[in-house]
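Note that this complex is displayed minus one protein chain, with the remaining chains in position.
Think of it as A, B and C in the order they're written, each chain with its own count starting at 1.
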Amino acid sequence: MSTETRDVPREIRIVADAMAVEMARILANSRNAFHGLASPLPAVAIALARSVHNPQLEYLNIAGGVNIAPGSLTVSTCSPAFLAGSESFFSLTDIFDLCARGELDTAFLGGVQVDRRGHINNSVIGPFATPKVKLPGGAGSAAIVPMARHTIVWRTRHDARSIVERCDFVTAAGSVREVVTPLGVLRMEEGELRVAGWFAHASLEEIREHTGFPIRTCDDAGPIAPPGEGELAALDAVDPQGVRYSEF
Amino acid sequence: MSTETRDVPREIRIVADAMAVEMARILANSRNAFHGLASPLPAVAIALARSVHNPQLEYLNIAGGVNIAPGSLTVSTCSPAFLAGSESFFSLTDIFDLCARGELDTAFLGGVQVDRRGHINNSVIGPFATPKVKLPGGAGSAAIVPMARHTIVWRTRHDARSIVERCDFVTAAGSVREVVTPLGVLRMEEGELRVAGWFAHASLEEIREHTGFPIRTCDDAGPIAPPGEGELAALDAVDPQGVRYSEF
Amino acid sequence: MAASKTMTMTEAVSLLAPGSRTLALGGNSIHRVPHAFVHRVAQRTDLRLHLVKTAGAYDIDVLCLAGIVEAVSAGFVGYETEFGLARHYRSAVESGRTEAREHACYTVIASLRAAAYGLPFLPVRALYNSDLPRARGFEWLDDPYGGTERFPAIPAIRPDLAVIHVQHADLHGNGVITGPKNEDLLMARAARHVVLTAEEIVDTDALPVPLDHVDIPSVLVDGVVHAPGGARPGSCAGSYDADADAIRAVQALSSAAELRDYLTAQGGPA
Partner (left out) sequence: MAASKTMTMTEAVSLLAPGSRTLALGGNSIHRVPHAFVHRVAQRTDLRLHLVKTAGAYDIDVLCLAGIVEAVSAGFVGYETEFGLARHYRSAVESGRTEAREHACYTVIASLRAAAYGLPFLPVRALYNSDLPRARGFEWLDDPYGGTERFPAIPAIRPDLAVIHVQHADLHGNGVITGPKNEDLLMARAARHVVLTAEEIVDTDALPVPLDHVDIPSVLVDGVVHAPGGARPGSCAGSYDADADAIRAVQALSSAAELRDYLTAQGGPA
C-alpha cells in the first residue's frame, strides 16, 4: 500500500478493491475495452485485467491512449496522463466511429439511474424540457451503449433511488450486461437485471433491500470470490496512487 | 528563357504563354484558387497571378500545399513537389469540404468536351454503361463545379469535336464562367458560352470556325492584350522549367 | 510570405459581435481549454451564447454564472470526480435561463461534421433505444437503398467562432496540439471563424511537427493570440497541471457580479 492510499478508510478500500477486481475479471474475454471521463474504477480495472486476467486486451481511452502504461493513472481520466506510454494515438472520434462500425467490444459507462430493463439515465430527473434536476448528461453513452457488444455499468452507490423499476428518462440502452455496485454484480438475463453475485462484504439480502424493484437472482448467482493475493498485489502495482478510491 | 524551354517550338510558346497569362489575369479578383492533378497551365497561371496580378490570392492544390513557393512546379501537379515551400498543409479532403461549405472561390478544371451551356464531359463518349470511349473521369469536377463560386475550364485544343452544342454526358456543370483555349476566351453570358476575346495569334473567325455550334460574341468582345514584358518575365520566373509547355 | 495573424485577446473576444452567437471551445473537461478567452468573454454582458462542446466543465460553468448562455449543446457538462458537479450550469438550466441541448458526444461530432461538410444534417449510427431523439426533436432517415436500419439525422451546428488553445502556433495560424486533440481539428473545420490562443508563438520551422502534420492549418485561422497560461486554471499538456484551488474558488462564487469582481481582481482587464 502506498503512502497516498494509507489514509483511505478500510471499508472504502475493501469495496473499491472488490469492484475493481470484479470488473477486471469480467474483461477476461474482451478483445478491447474503452472508458471515458470521470472513470477511475474502469481505468484501474482495465489496467488490472491487462496485468492479470487478459494481457491481450486492447485498452482504448478518451484521451486517445492505446494500451497506456499502467502506474500513471490520475483521478481525471481524460487528462493528458492518459497518453503516458501509449502505443499509438486513437482519438475519441476514432473510437466512436469504431463503435458505430460494430467493432467496440466492451465499454464502461456510468449511470445515475439504472432500471430493471438495463436502461440508464444520465440526463434529467423530472421532465426533459423543465428538469427538476439537470444531470451532467450521458457523454458517449447514447452512442456507445446501443452499438458496443457489451457495456458494463458501474456505480459507487447501490440504493433504491438509483437502481429503479423505470428510469425517469432513458439516456441509453442496448448492450448493458453487468451493473457493478458496491454490493455485487447485477446481470441482464431474459431482459431484466438480476443478481449475479454479491461481494464477500455484502449479501443477497442487502442487494434486495437496496434495489428499487423486486429483483430476481440468476441461476448461477452466488458469493463473489474475494480478490486473491495476486490480484491485490497487481492492483497496487497498476494503481499505486489509489485512483480507484477517489470515486468514494 | 531557361535551357529546358529553349527547344520548345515558338508557336507552342506563344500559345501557352498567352493562355497562362490570360488565366492569371482572370484571377485578379479571386480570393482563393485550386487546381487538381494534370493541371500544369493552371498551376503556372496561379503562380503568375500571385506574382503579378493578385498577390493576396490564396493558392490551394491537390497535394495539400498552401501558397507554395513558385519555381519548383513539376509536370505532375499532384507530386510531392507541390508542397515545396508550403505555408501549411490543407488536404484535398479539406478542400472538397471547404468547397461544399461554399468557400471555394475559383477552381480550374479540364473538360474533354465543353458544350454551349457550359457543361463539361470527362466521363464517356457514347452510352455511360457501354462507352465507345471511356474517358479518365471528372476527378473532382462533379463536386466542385456546382459548388465553387467560379470555375475556369481550360483546354489545349479548340475544335468542333470538343467544344460542342451538347455534351454526350454531363459530368459537371454549374459555375463554369470562362473556357480558355489556344484561340481565346469563351465566357458564359445569358446561359451560353460566347466569345469574350481572342488572342493576338488568333481571330474571332478562327474561333467561330473551330467551335461546334454557332457561337455569339459578348458585347465587350475584342482582341486580348498580348502578355506584357513584366508578365512574361514573371512567367519565366515562376515557371523556369517550362511546365506550362508540357500540355502541348 | 503571408501576413501575420497575431492579435490581442481583446481583438479575439471582439470577433463575437453582440447578440446570439454560437461558440465552440476546444479542449476537453478542464484540459487545454481556452480559459483565458473564456474569462474575457465572461466579462461581457452583450452576448447570448450557444456553447458547443462534447464535454465541458469550468468553461461552461463560468459562462453560465456570467449569465450569458442561452443554450449548451454538449454530451456532458460537469467536472469529474475531484470537483463534482457544474453547479452554475445546473442552476442556469434548472431555472430555465439556459437550455440544455443534450447530445451524445458522438452526435456533437456529427453536428460539427455536418457543418464542416456543408450539410444541414448528418445521419449517425447511434441513439437507438434512447429517449434523446424524441426529446431533442431529431428526425429519422430511411436507408434509400432498401436497408431496414434507420438513422437519426443530426442537425448541423456551425459555430460562429471556434477558439482553440494550442501549445504551439506560428504567426500564420498553423497550430500544433500536444497530447489529446479532442474535437478541435473538427471544430476548426466546422466554424466560420477560428482563433488560436497559444502558449508559444514560434517560427514555422520551430513547430514541434513538420508542416505536413500540423493540426490546425493556417488556411482556417483568423487570428493567433499569444496566451501563455491561457488554459489556466485547467491543465495544458506539457506545460502545467490544473490549479484545484482556483477552480474551487470559482465554483464557490454565486453571482455574475461576484464573478466579474473576481475576474477583475485576477488581473484581467474588464
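Just so we're on the same page, a contact is a pair of C-beta atoms (placed from the backbone, for glycine too) under 8 Å apart; a residue touches a chain by one contact, two chains touch by 3 or more.
What you see is a predicted model; the values in this text were computed from it and never measured.
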Where does the absent chain touch, in terms of which shown chains it meets?
A, B, C
Going by the contact rule already stated, which one of B:Ile12, B:Ala69, B:Ala100 or B:Ala237 would touch the omitted chain in the full complex?
B:Ala100
So which of C:Thr6, C:Thr178, C:Thr197 or C:Ser218 would be touching the chain we can't see?
C:Thr178
If I consider the whole complex, including the chain that's not displayed, which of B:Ala24, B:Leu48, B:Val66 or B:Leu83 touches that chain?
B:Leu83
Touching the left-out chain: which of B:Pro9, B:Pro136 or B:Gly230?
B:Pro136
Residue ranges of chain C at the interface with the undisplayed chain
117-125, 139-141, 143-145, 147, 149, 151, 153, 155, 177-181, 208-210, 212-213, 215
Need a quick check: the contact residues on chain A for the chain that isn't drawn.
58, 60, 64, 66-67, 83, 86-90, 94, 97-102, 147
If you put the missing chain back, which residues of chain B would it touch?
36-38, 40, 62-64, 75-80, 82-83, 91-93, 96, 99-100, 119, 123, 128-134, 136-147, 169-174, 246-247
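The working rule: only the chains that are shown with their structure count from here on.
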The chain pair joined by the most C-beta contacts is A-C
Dist(centroid_CA(chain B), centroid_CA(chain C)) in Å evaluates to 40
Provide the C-alpha centroid distance between chain A and chain C, rounded to the nearest whole angstrom.
28
Which residue numbers or ranges of chain A touch two or more of the other chains?
none
